[in-house]
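For this view, one protein chain was removed and the others were kept in their places.
Lettered A, B and C in written order, each chain numbered from 1.
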């Protein structure tokens, strides 16, 4: 645990390790925090995000559960009622759906249903997104299916620094949080400032590259791609501002609005299918807020209206640098 | 069954009865059609939509199932694999979620997952929407949670005529269909033409009132309200075109685009919460398609970002004539 | 609330086989779950049960009177609420008629450290947990989301998504165990032993979440008692559609004990639930109880049982009415005379009158209150929408009420009906 020694105030590490350290710290700071999920104990999770935690904190705080997602989320709700702060892991995004009833009708609504008497501070970690070369149901991006439901908060960090801090901030949130982890970026390395989070409020967006001709907003796995798009556009003489959305519910529309009022153009990129995706909400609201500033309609780029395809075709399905650049060019064409 | 006598070519009846007659006809025409659901047999369903059908077609074709929504949808998928065309009833919108995994990962994707070898022509009827003065979970509008998933089709009729025809058209669709029924309009009466459907293709929108200054698009329970809004606006000298969307996936954007290119303004109204609702997709796509025609940003009006409230407060939650008119005025204010 | 029973040693025998656990060894059998535990026969005469009888050895005339009083009040409340619903004062009402013994008997077996998860028909349980009857009704009037505070009553709110409360109960029970573990590791004194009692119906037993709850409860040795009121019907669907065999037989397949009890016998229900709660509290849980009972009334005030069931079945069960049976017990076993019942009637009349007034007293909260409770922490979208809502509502005040076209919805939509 000497990684947590405050005398070393920064650490260069992967997102996977940053999440592990963040949970380690949450477990250390609050005895009411506990982890639950399939294979998170001895194995440390199929992505090894919880590696070593069962050994250090005990099987009562890092629980290998039976194989039922509804059971995991449902019992976590019950433990939260007893004063605990359960952090559940769903093994892959595609296996969230057996727990959908518990998440949508119970976890999200318990505080409201009990007229504020029963808070349910449960965090649900879901490795999310594609391009990992896997089999079906392992590469979904279900954020829009949670965002429509009031009562949930949803975040997705894109850097080790945010991973380390946001997991802690979400665990201490009094509201339930869906914590999406961009699984194809688990081995992305970066600096983690062990003393200071990016923001005190995790439910905010961050401008991660400034620009003045177009706002490119995305989150999680596509943030590094967006940075590359901005770089490619810059070489083409176009100045693109990149916003890492970080919080998908609530969405920090103030930051987006301020950016678009300066740039006049917006592209939203996500891995999920465009139709009914979160990009629609962003486009609709930004168009409403910035109607007179927009020089082009908000361009959306995302997955097609298809189930996530087999691995051999996925690179053509998920937006890549070229496809996002194409959307940027479409926006400039107006 | 003499209601089906073709010599009487029209019938004035309620939406509830029209649905009953539509299913009766589907059961008569195709022995592979069968109905499944909780309480749909002897009771005829809690809304009596299937009244009399078990008596006339037998318990093997109109099945009272055990009380498990995942079991209902999951076994329906299996029966479809054996060549049947199951029509499932979910008792209330709020009880769809236990079946969400079967709907999202199985029903929607089976055709694609089997590379087109296994069609699953299952229709899932869900009484949907609010303002029925009921208790929690009985008044939800979950359409956006289905629309984002490729492989499903979603419709919602707003008249007895459409109810009668669309249920038959959806049952004979080779794709799975989520068939939303506007439960507060079950007793709405209207003419049913027993010889001719509104459209051969049920997955299309209909202009139900012409106008040239603003397009008001909505579906299901809000269509009659939208008609009243257009009437009120007309008295105020404003010409509002009303589009009944009918099909929520796919959405007939061609019809919407043509309308907005004429009117220059759009309001979308639905009962579901605005945030992440289907109105976002409509606003985003129409803005993209009609950027130079739009004189105002597409205005959305819907539920708030709250769980559906107790009955005593619901009239303030669901958009009514005043609130939709307010959105119309906002659009005209640009 | 739970007197310690005079237990014979074998009652408290730890389940050795279960303790050594693992595949292959478990004490429960399906056969044992087939017997129906009964301490009163259909005429209210005491009958013997060597295993469970000792659990109500302390029961005297006062206890039985008190059980009867609770059942009687619940029935009268139920009748009054059915009437109020007919008068449009209540949105919907699920009657409990016929299930009073199952509810009062079981609720009496838990105490202040225990936690109760009802489904949505457990009105007699809620009254036992100390919720005032008029307050209990705000939810069914459509005035509030929930009618009592779980934090105060140790009784969860009603759950209308069938089965959804069962995993919560198991998780809560896991939390009880965790409290003890944390205290032990911290060298602190142990918190009082506690158990969770969760109610659900024969229909709800089919929901997958109930199964996962059983698996989790067994896996974590959770101190939880699953209490199924098998009232033979799930709306119009008879029990035979849900299962070929009694539900208590399910427990053996998870490696814990299931007991079937006559749900119209308040003593048997009390005894079996006391035993089960003790098993759970002492770490030998979970336990499942199936109370065989009958819904004498309609499913809800919106239901019409004549559509799906025969009156002879209703009549047969009417003769097993738990109130009649308990009254007979009081008459014959304890010699309680008519004066007692007359007094009780008068007392209850007064209580009902007062409760009725209390129920009719309140009105709905304003929608604005919902914006306060959707999240525990601040939320910008909610703030924005709350502000919009407030301004919009205010606009009617300032512009004058005639500006509003509210109500013209139904007017203009001439042909629309209401559910």
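In this text, a contact is a pair of C-beta atoms (placed from the backbone, for glycine too) under 8 Å apart; a residue touches a chain by one contact, two chains touch by 3 or more.
Given the structure is predicted, the values throughout are model-derived calculations rather than measurements.
Trainee: Need the list of shown chains touched by the one chain that isn't shown.
Mentor: For the complete complex, the undisplayed chain touches A, B, C.
Trainee: So one chain is hidden, and I want to know which residue out of C:61, C:182 or C:215 touches that hidden chain in the complete assembly.
Mentor: If we include the chain that is not displayed, C:215 is the one touching it.
Trainee: Just to verify: which one of B:22, B:44 or B:74 makes contact with the chain not shown?
Mentor: Checking the options B:22, B:44 or B:74, the one contacting the hidden chain is B:74.
Trainee: Considering the whole complex, which of C:159, C:206 or C:236 touches the chain not shown?
Mentor: C:206
Trainee: List the residues of subunit A that touch the chain left out of this view.
Mentor: With respect to the unshown chain, the touching residues of subunit A are 14, 38-39, 41-44, 46-47, 64-68, 70-71, 94-95, 97-98, 131-138, 183-190, 224-225, 227-228, 231-232, 275, 304-307, 309-317, 320-323, 325-326.
Trainee: State which residues belonging to subunit C touch the missing partner chain.
Mentor: 18, 21-26, 28-31, 34, 206-212, 215, 218-219, 239-246, 249-256
Trainee: Touching residues of subunit B against the unshown chain: what are they?
Mentor: 31, 34, 58, 60, 65-66, 68, 70-71, 73-84, 86, 98, 101-102, 105-106, 111-119, 121, 150-151, 153, 173-175, 203, 250-254
Just so it is clear, only the chains that are shown with their structure count from here on.
Trainee: Measuring between mean CA coordinates, which chain is farthest from subunit A?
Mentor: C
Trainee: Measure off the straight-line distance from the CA centroid of subunit A to the CA centroid of subunit B, and report it in whole Å.
Mentor: Distance between chain centres: 32 Å.
Trainee: For subunit B versus subunit C, what separation do you get between their C-alpha means, in angstrom?
Mentor: The answer is 36 Å.
Trainee: Would you mind listing the residues of subunit B that make contact with two or more other chains?
Mentor: 94, 97-98, 136-137, 275, 304-307, in rising order.
Trainee: Can you list every residue of subunit C that touches 2 or more other chains, as numbers and ranges?
Mentor: As it turns out, subunit C has residues touching two or more other chains at 144-145, 161, 208-209, 370, 374, 379, 381-382.
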